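What you see is the complex with one protein chain gone and the rest in place.
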């Protein structure tokens, strides 16, 4: 059986919701069980947002986890919050462009991705979530990038249609970037 | 031990409340346990009012009874309602001035008192409750008339002070009237 | 019940069709009875008996559903406008009206009446203002007159601590959604006739889809005012009318 | 926190004493912050910090108690005037005020505000009208403008089905118990200054025991209006002020 | 002090006044209205606060305000009004401020009627409104007890900073009995330190009925639960009749084998039935909980060790019944006799149920319940003189 | 129909629409608001009634009005809003009209917070408001179940002319899962015969939530109780995992000796824990009530005959716990694990409680719970491959 | 003048006396006897046949206890009627 539990975390506006939902769509469309749940706490406005995605090939119990197997941290507060929470042996994927003090915990895999910089290079800071997602897909192998690209086509809001290719590109760039640290891990 | 349960019943305005409360005051002032409870149902306005008084020399349980030992009925609807409810061997004391069809139940004591007429004779139709109470005291012997007279002095509202002697007179007239039927019973 | 007389006579006055034959439980001289009859007459005249729906309040007129020959619901205390909204929104072709006392409408239910009016809810409200809580035994209402003694203002309503009379027509006529707001009194035959006209106009407002309509009726509660019915009507004229001026507070013709 | 500069300078502007140093959780450009500061300034100026009591609402300003250096209570949604009544009646020497949003005051809490005003409850109300429910994510409020899109009126407020804007100053000024009722806006420095004066006047009304006082402040919710803060202020001026005219709606000098 | 004959509602009002209530906020509703009316007269006389609120919703929130001010405050209402107070009650509970609520229950559901009932048990005892908490609930059975428990209510409310409900039914509210009123207490000189009285010469006080962070709200809940447990340990009250030792029947001796459990008015009616059954030789006793919350579960569980069976009598469809069953824990059969909609159980019906229980739990039925007590003068004593009880 | 990824709140809204809801009245409150917002868009599109009420009090009374009109109607809210609806709910119950209520519970008491909770159990399951009645209460644990139970809710409401509550917590309301939506139903052609639609060509209809006479109100209550009993006989629903026969663990075989009981979100979290414990060889199963009212008491009592112990898991201080205890009736120990104030129980905590229960009920603890499931690609499978479950 | 005819349902009447107070012709007085509900009902006495059928009594009656009829007088007969 397969079972993954991921947390996406970042500032509101960094695309935490869409990035994590896209993964959930892709999982659903790949015929898997999936749950997506936001923390809808007080930090909703302005502060930090986070979402948990659980993907499994059987009925999912808890949609929330204390120790996620992987965390995608888009900003520094997220690293601070989740570094201690990642499951032993789990993955902490972080946006190295914004996180200047790298996580130090031993026993987990900490993978820096300069996602904001890459997104800026790709011409739109908002693509950073796709860069990170691409990296996550690459490292965990939870779903093929192609599946996620299909879901992207289906679920990218109409008003952002023009950004479809840019999003795909960002996904792939993220995946590329993730090759190296994984090997290094 | 002693234990009495009485129901007073009549139209609103016939003095059901005051008559029955006076008995309760007297019982309290005689050192007995007593409960007084009105039916405060929809019939409160305009319709029929009734109150239950329980007097006992020990802690009183139920303040309501299904089959009262005595009923004081000031009008015809009260006779209709309570005739079947009086306890076997109990007393139904009724205002014969207003009740033209006398109760017929066997196995209880039905005692007519022409209370409205007597009250009118005494100069005030409102005295009918005292006439009936006087009769009740006489028949049941629950309390001496003197005790009730004392309570009357203490509890007759200030604005009706001038009626004190008339009330006492009515009590005594009621008691007198009750002599004969009791003997006949 | 009332015998119809031989052919040489014409009926000048009898119980309207929309009113049931059931005798009311109201106290002698209580103006709820007249208010009921006027509503029933208006319903008959407008020919809407078969699509009229009454929302009765909690208050002495909680029994109103017994006295009309139309469909009816009893709402929780103060909530008649909300219940009426539910009835009307789901069946806009029906003529839905609430019948409410002043405790019901101006005290506990003031939010519901204001918002129904604010939304321009296409309803009719018959508001019987007798300046006290009748059913519970004559406590102070928001409409109680300054200085008036009630069972919960035993020394008289002191406006400094108990507030000022709520003037619902004045208040509701401020709202854009309100189409017809009028105050009438039931203290004399002439006023009763005028009240009837206003009730007809209120129902017409609804029938034409113009929005929220309300007729406030100044009425007596002889029992809790501790007055003879005849004196109570005089008291309306001498004491209530000066504080609650009669008239049309809002009339809007377009919908 | 803000460094005090050397002696050659005088302070023109700094955080009032009655305001706490805690940063707020409001969104960038949200006018709740300005409204808070004005209240705190008024409290300082009137020297009532030690007897002022805040009743915070449920709404974005549920946290207001964090931002004032005065005693405070959080009321249930809409019930601040009732809670304030309980506080004030038991300690009439205190200066009790509520701070309420438009959903809180004009929707769920309209009964409580009307009756507090009707009773002439000697309270002050700071009413922040931003035309939407901020905290819950921008749903329609009773104060939402006709045609305005919100998350619960996605095609814009249609006055035929969703009602008309509730104009609270117009409404409350009808009540005899209301002593000072004014509407101001926070859309520019000049208006902010005027708002402050009205707030001071409202507190004075209470201090002098004249009765119920309320200042309505037109404010922005850039987040739920989906506008830049600067544009949101312009929108207040161009769109809200015409519907909610500024001014004094009621001023009563005697108590 | 001489006894007075007072209505339950008025006696409670006067007791509250003597216990030092400083503010009353309420809204008229039968069968509680006399309490409000009494307050409208007496409170202003004493220079205290009386205010008729625009609704029960407003009333409970005014109570909340006055409670935050650290003042002794109360409200009263009846079932539908109590439903409207649920949100406010939950806020008061979350804020740990003291308040006394009198609920004079009437028939339900809906508008129901104004006849006596006990069908607010669930809504008042299990928890009023949303969230996890329990008010203290006191259930008097006589007017005297109503007076005494009202005074106690204020004490407990302040001691534990909690809601205390005096839960009675319309019957007790409307009935008159002789009572001895307590002496008039002095009002507290100063409000407690936590009260919202203006931040003069001290850091600000705030009363905040929420915690946005789940861990903090859980901490608040743990505090509430600790308080509830503390109260449960210390404040259980009940009264027993004919059960054992001192209160067992002098005449018929014998520890009770059957236990009737009933509170408030139902409890006093049950007493009549138990007396009657005792006279028939049935070894039955009455346990009358006075605190419904905390519930006397330990005592009942102890009784369950030896009892042959329980009969719960209520003026509802069986609400306290669940708590009795939880206490008895399957150790003995629990039967139920309930009347609803404003009907009051009658002693003879209860007595019959006792007989049934007696039979059911395998003892020969060798006795009959006689008719009701009848009149001495008119018909002579109803029962054989030697029994001396009824 | 293809699956869609939907939030619980929105899925319930769409399910209600497809079930033919004709009118929605509500008031915004987190974490339920998306439901209202969804309705504000979809209902007008379909020419149906959407109205944002001025308050929850107004909303429930609008529901009452539309229900009296014989229309399919619903509202939704969260804990404090539900408290405000108590009076209205009681009126609806007294009137025997159908209505569907969705309660997306949040942390309490008071304003509490907006985090998920199950602390409205008492106020919704025991009875909403005053009087004696019980709504049907359905507790979904997945978004799909929320959809299915919403459709069922309308059917049951109409069949029994009762209130049906869909009771979930903020977690389920906010979370997205794939769902299959039901087909769109046609709206009913005509309202039922009892509906308040104007007395055209028939005698008048009235809906009256009171009976002034106690005997009549008692009769109404007896009808209500009969209906409740009828529902209890026919509508109990639950889901079991690893308990016996078909649903017992294929791998570890064996009928469950320990029973975890949990509903809604707590139920699904408990499922994770039960799976983990099974993997450790503990013979534990999960009973997840779907109808909280009627409660699956018979089934639990049956399980109690053989089980060594029960563990109740809730997101509150122990509310369903009472019903479980009543069902188990002292036949086996019942432990409780609860989180409050918006905290969600975690699978490993529950698993630990299962172990404790296992130990307590005298079986050697020869197993340990491992850490959480971790990542395949990055770290390899967390558990030994042969177990195949977690 | 038109001739009126008033029928008072004495069992509906609650004896409030409003009809008495408004009748311009003194046409109604209160009975000495009680009805079944215990009220003294109004009775139409119509002294001197003065009742015009103006229906003021019915208009104020809160209990719809009063029905009012008016004689239908053919135009020619009207003159005769006036001389009665």
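Per-chain numbering from 1; labels A, B, C, D, E, F and G assigned in written order.
Going forward, contacts are C-beta pairs under 8 Å (C-beta built on N, C-alpha and C of every residue); 3 or more make two chains touch, one makes a residue touch a chain.
Nothing here was measured: the structure is a model prediction, and the numbers come from that model.
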{"item": "Chain not shown: contacting residue from D:83, D:192 or D:246", "value": "D:192"}
{"item": "Residues of chain D (touch criterion as defined above) contacting the omitted chain", "value": "1-3, 5, 7-15, 19, 23-24, 26-34, 37, 188-189, 192-193, 222, 228-230, 233"}
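Keep in mind that, in the parts below, only the chains that are shown with their structure count from here on.
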{"item": "Chain at maximum distance from chain G, centres defined as averaged CA atoms", "value": "A"}
{"item": "Approximate Å spacing (C-alpha centroids) for the pair chain C, chain F", "value": "43"}
{"item": "Whole-Å gap separating chain A and chain C, where each centre is the average of the chain's CA atoms", "value": "63"}
{"item": "Multi-partner residues of chain B (at least 2 other chains)", "value": "41-42, 46"}
{"item": "Chain E: positions in contact with at least two other chains", "value": "30, 51, 54-55, 57, 80, 87, 91, 110-111, 113-115, 209-210, 212-214, 344"}
